[in-house]
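Every protein chain of the complex appears in place save one, which is left out.
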């Protein structure tokens, strides 16, 4: 089997992580997984949702969007249509849930960090790129909060990163681009910690069901890919 | 570890599947997983979404709702608030995707089956009960289509069923009720075919990340539970 | 004239009232008028709308919905379309207004009871079945409030019930089913108290105007039907 | 009992009907019932709703609105809030239904007449003023259609008019203004034809239930009032 | 060049300003620019938007609407469509901004005046008629506030008025009606104070770009027209 990109089956696309991409947000990262490019910002707000007021606990939430022409055909702008589509809602819930699993919300105090992931160019894997970039923006926002004295402790429990894996033409491959993703038999998104713990696994059979053996192959590829991604996050953060 | 319900760790709640629960739909099932009760209907329409017209292929879609007082506290009615919440959207996308994986859409012809899953009483596991009940309603709808001569072949590829598993107080358990689900460390929904293939695996760490060993335990419990559920579907359908 | 159902002109359909139909609501009733089946729940909230805060007075409000396949053809889900239709709004305003007329809102204190009427199967007369069932759910909710010490007095002024009457093929008939309702010349909904007082009369000429004589016949049928319905409510409540 | 306005119990407010109030609509009427002022327009469109295409039958529909400061306190603009309130929906459905009962939709051909009733000043009875004025606008629109050769026959079956009656301080009175309406024990809207047939009766107990004797008194007042209103419509139309 | 109306190039249409047009609002004006007729009301509320609370400063905001049949073809009602169109939003922002420039918001105290401009008949220039009429309604509302002791000083800094100018068939003309407006090469709206200061200039090339010479001609016409309009406002207000 030859991947359209010529990559080996366990090879990530070229990954770049650019911090301070825009100037206003406490954390602002441009992350690229090959031709997939996402701006991830982390915004600090001294306020929490209603259900947390008075609990001393903070919150992390996320919103996701795609520029209308980030894709091959122009998509209608969700703001103009007046509602976010089901896919958008699903992705932003995943991003928020994943990043909440990376921090101790009690150490965050009654502050909220809002993650915005806006895709400016899409070529598959936008949700995994978003989570991987957002974690770096989150670290920068936490650093800013500590420098400003908003919090004293470090709420970060562990770095997290995300990658897609899938069965393409019968073979398990890592980090699918759009050419692969749109033809994959199985598509799986995996989010893990730097220690190798699972935050989320979502594996969907697009055509035929997948077997336990395939599932194990996919998780193996994902594990290795995520460790590489976390290394790149650390380099970007100079940790 | 004692489960709140006194069940053993690999024990499903009492499952009932009542066909022909209401009179208008081509398939109408009341499914109960213990105190979780869901009405699943399958409605046949001789029409397909725009993107399928002229392809000869059919479609299955799903909608999900909860009666406002299906839960302990009354939830706002989504029709009154003017939009479906993120959780609703996520669940109905999952139901539709899963059932599409059970049928050969080409054999369905240019017809659409709409699955409605409406929770009248909730006690955890509403999405897995929905999928398990909806598959029975789907079979009844397919039978009706064949009897009416709308289609000639049988589009059903295999029965599917769904169950939740999770880590509760450090132990992997099957089919969580609300008391467990709201306190679980990890929550996983598994949808499988009667042959044991995976349609969807969604596992989320609610607190600490979960390990590979825990993931394997959860999949093992799910596999056994699903085979029991499919047996109950077959009994209900007198297959 | 023969009614499609073979009933006599002053004969109600078979009426059943099942209390405690679901487990979470303070009042939960399944009411059936023949093939029309409605789940009516009454939910207590220690809060009132903004315009009543500080007045010491309570409120009763109602919401109404139909499951998409409660009808012969599947109706679009209002939550998915993003708004409640005009018919829904009209019916839920009628239900709320009628039940408010059954209670002394001052004795209710600053508490709100929300009535949800969800039609799971429709065969005409869903609004009158809803009101008749909701009044029983309301009584149960009031009893629960008194048992929990939320209120001390009894805010219920009188039982109310509702029934439809209409001119079908030139003859006044009681409790129209769908076959009659969709062809009736005049359709009237009547809500009355156990003492025979009128809460609401809504009579609409669907085709030709109706005469004063016909109006009198309709009110006579409704009066008798409502007394029977209230007797059935009392039996269900063991009053 | 003294009415706040000093009127006798069976006395209408001063009624004026001004045709051709604005210049674009096929029918345009300013109707006033005392201080209640409504602009009623009838717009002809050579098109019908989807469900009537190909049937040869026409349609009449209505929309209702209030200018934000038509009332004592400014009401939020429905266009700005993004939805029509329940009261608006209920009223416009009543107006449309009533006027459809005045015409033979088959004679209308596949044309639609849209009635717009916009309240510029409110003092009670806006829906009955709307229907009374709209019937005149409708007649003008029908005349225009006949003059333009859009239709040949006369679809008008009979003039209709509407009036409110109610129990105010224990006495049945005709044509309630806001001072009465906001304190009435019972409020009833009656729509009748020039021949005395009923199109719609809607009577609501706002406080105590009303008796059959009171209902009869209210219908008697309404009948007389409506005959006067229809006479005023005829004068305005020079019929 | 002959104007369709026969007016000279610097001639306004017939202007009327009728105060106290409706009875509830603190200021209520019917303004007509020829066949364009707008009801402008000013409503006083002892409250300000969130961002002004505690600042001691007031606010003026505006909303604009057109009755559905104010135009040659019936327009869909914005309340029914569920959103205000772009043109509406643009116009009401312009009206609000212009009137805020006429008053000292600090002298207004923490009070809000809401301007509603509702077009009952349209023939071009609805936004300029709206602003011109609204300024008179605003003065009446301010007078009412002072009489009621809500404020002590006079927040009005200067009268303002608005007029449209444009290039029609190559010639600069004043106060375009619909016949001109829909064919103009350039359309400009000018809002000025009684002292001749500019509040807003909005000039748009509909076809070919316009030159500096044309711009100067348009501003000259507008200046003269606005002084006439302000004189008419003064007469109406008996200033």
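In this document, chain identifiers A, B, C, D and E correspond to the written order of the chains, with residue numbering beginning at 1 in each.
Methods note: a residue touches a chain if its C-beta (ideal position, glycine included) is under 8 Å from a C-beta of that chain, and two chains touch if they have at least 3 such contacts.
In this text, all values refer to a predicted model and were calculated from it rather than measured experimentally.
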Q. What are the shown chains in contact with the chain that isn't displayed?
A. A, E
Q | Residue in contact with the excluded chain [from A:9, A:52, A:120 or A:179] | A | A:120
Q | Full-complex contact with the absent chain, from E:184, E:199, E:221 or E:236 | A | E:199
Q: Spell out the interface residues on subunit E facing the chain that's missing from view.
A: 83, 86-87, 89-90, 92-93, 97, 101, 158, 192-193, 195-205, 208-212, 215, 219
Q | For subunit A, residues in touch with the removed chain | A | 22-25, 28, 35, 37, 39, 41, 43, 45, 63, 65, 67-72, 74, 77-80, 82-84, 88, 114, 116, 118, 120-122
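Heads up, the rule we're going with is that only the chains that are shown with their structure count from here on.
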**Q.** Contact distance in steps, from subunit A to subunit E
**A.** 4
Q: Report the inter-chain centroid distance for subunit A and subunit B in whole angstrom, where each centroid is the mean of the CA atoms.
A: 27
Q) Distance-wise, how many Å sit between the C-alpha centres of subunit A and subunit C, to the nearest whole number? A) 50
Q) Where the centres are mean C-alpha positions, what is the separation of subunit B from subunit C, in Å? A) 33
Q: Could you check subunit B for residues that touch two or more other chains and list them?
A: 82-83
